[in-house]
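A protein chain is absent from this complex, but the other protein chains hold their places.
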Amino acid sequence: MNNTTDRPMVIQFYCDGEPFPGINGEPVAMSLWRSGVTTLGWNEVTGDPRGLYCAIGHCFECRMMIDGVRDQRACLYPVREGLEVFRQTVPTGLGEP
Amino acid sequence: MAVEVAVVGAGPAGLAAAGELGAAGFRVALIDEYPIPGGRLLGQRYHWKNLVWDGKQQAETLVDNVRQWHEVRWLLQRSVYDLERAPSGWALSLNPGDPSVVYAQAVVVATGATEVPIPLVNWTLPGVLAVGAAQVMTAVYGVAPGRRGVVVGANPLSFAIAEELLEAGVKLAGIVMAPGSENVDVVGSLDDQWQRIVGLRGGGAWPLRTLGRYMTHAWVRQFLMSHAPKSGVPIRGVRLRPNVVATAVEGTERVTGIRLARIADHDESIREGWSEPVDFVCVSGGLRPVPDLFRIARVKTAWVPELSGEVPVISPWGETSQTGLFAVGNAIGVESALVAIAQGHLGAHGVTRYLRGQSLDYRLAEPDQHRIQLAREQSPIAFHPKIGQGVEHLRALFLESLGAP
Partner (left out) sequence: MSSSPTVIIVGGGVIGASCAYYLSTCGIAVDLFEAGDIGGGTSSRCDGNILAIDKDPGFDSQLALQSQNLLADLAQALGPMEYRQPGSYLVCDNRDEIPMAQQWVAMQRSQGLDFSYLDYRAVHHALPDLAEDIPGGLYCASDATVNPLLYTHRLIEAARDQGARIHAHQGVQQILTTGGRVAGVRLESGETVLRDMVVVSTGIWAPRLLDPLGLSIPIRPRKGHLLVSARGPQFGGAKVMEFGYLMSKFGQERIAPSNLVEHGIALVYEPTMSHNFLLGSSREFVGEDTRPNPHVARLIAQRAIRFYPGMAHATLMRTYAGLRPFTPDHFPIVSRVHPMPGLFIAAGHEGDGIGLSAITGKLMSDLVLDRDPKVDMRLLQWDRFHKEDDDHAHP
């Protein structure tokens, strides 16, 4: 069905420029969680750390910039060798745009 | 892309429908947001009676059954964000596209259910997960959500997943109650949560089954609430803590603890509180069907509490109020995968009749409906104690709609 049921292929991907291991094909959020990275972004208004919640693409709490495109759901996006992932939400507080 | 049938959702209901339709020789597009098919089956691993229910294996069987038909096109990692009538039937808009639109003569919507959130103070902290997320992480990807967690909210799913977590070597501080709320219909008051536990049948879980039967009585619930120890009642290794309620999540960068309180004897007011260390919290508010595509397609829906929420009004063939649009699976009522699979077959039969111009007289659906009822009776878990009433109510709404202009 996919690589996770056969012999898992370990790959290297990058989050905010830092290398992380992952199993080819698993969602980015899973690879990051396994490496202890649970903050996937921050609330732009309050600065609170945000991370995985539903894991099936419903809540959009896991949105990250992946493959150069904003607001990708890290709980759905499969990881692969060399993938670039960025935490995109930077808190600046409530105020003038 | 133009096909005869588009199936939205590759969980058990959608896979069963696609397999049946592929076997009938139709050109099918099977669409799902997730990179791998199987839906919620993927994470399920339950013990009941003397058998083990291995959801991943069930999913593989269903997938293999679909893969043998070359006329079934797989469109994974794509979301359907619009569903509207087109001259030839229906047009489905996909994101990120490739193709951007799928034209289909008939559509089967099998988009399943979603979890009901339970807002707690600080629940946005990383480490607070929907209980299904903990299941996906552990059972599908072998990632532990943490070392020690707690499940907030007592319902059949809480128990099933708590058992899976324990089996995976994760420690749990038990299942505690969610703060009762009149505003959150599906979670309900504490008494409602107790009544949900009644839905658990689980053959091997004899204390739970017996407990479930007794808990239909209000005085039994009151007694247990007053007299159960703070540390909980162990049920198959899972500590149910019926008179302890979660009030807040603790932590700054991620979860470090859960704030709990004891419930008073005769009312649900909170008394003293204390903290327990955990590094993840599972929120288990129950499931509710996802009505989004039905609303977008202007399908007539109804609120049926026994089916856990808003569902389309469907004929016994699974056809909605919109011609050629069928609905199956958890999207028409939260039940088990066995029921979803049976409904998938029924929906496929309905679509087959529709496309071949055969009669869709609802009385002809009785044999298929009977198979669904059998699946219902064989299921280890009922998500609502009055599911039968819900099914009847929906059928009554359909019959009413026949009379309406």
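Each chain gets a letter, A and B, in the order it is written, and its residues are counted from 1.
Here, a contact is a pair of C-beta atoms (placed from the backbone, for glycine too) under 8 Å apart; a residue touches a chain by one contact, two chains touch by 3 or more.
Keep in mind it's a predicted model, so treat the numbers as computed, not measured.
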Sole residue of B:93, B:122, B:222 or B:247 that reaches the chain not shown, by the stated touch rule: B:93
Interface with the undisplayed chain - residues on chain A: 44-45, 63, 69-71, 88-89, 92, 94-97
Touch residues of chain B, complete complex, unshown partner: 82, 84, 93, 298
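Heads up, the rule we're going with is that only the chains that are shown with their structure count from here on.
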Complex interface listing, chain A residues touching chain B: 1-2, 4-5, 23, 25-27, 30, 33-34, 38-40, 43, 48-59, 61, 75-78
Chain B - residues contacting chain A, complex: 33-38, 56, 59-60, 63, 77, 79, 114-115, 124-130, 132-133, 136-137, 140-141, 143, 145, 253-254
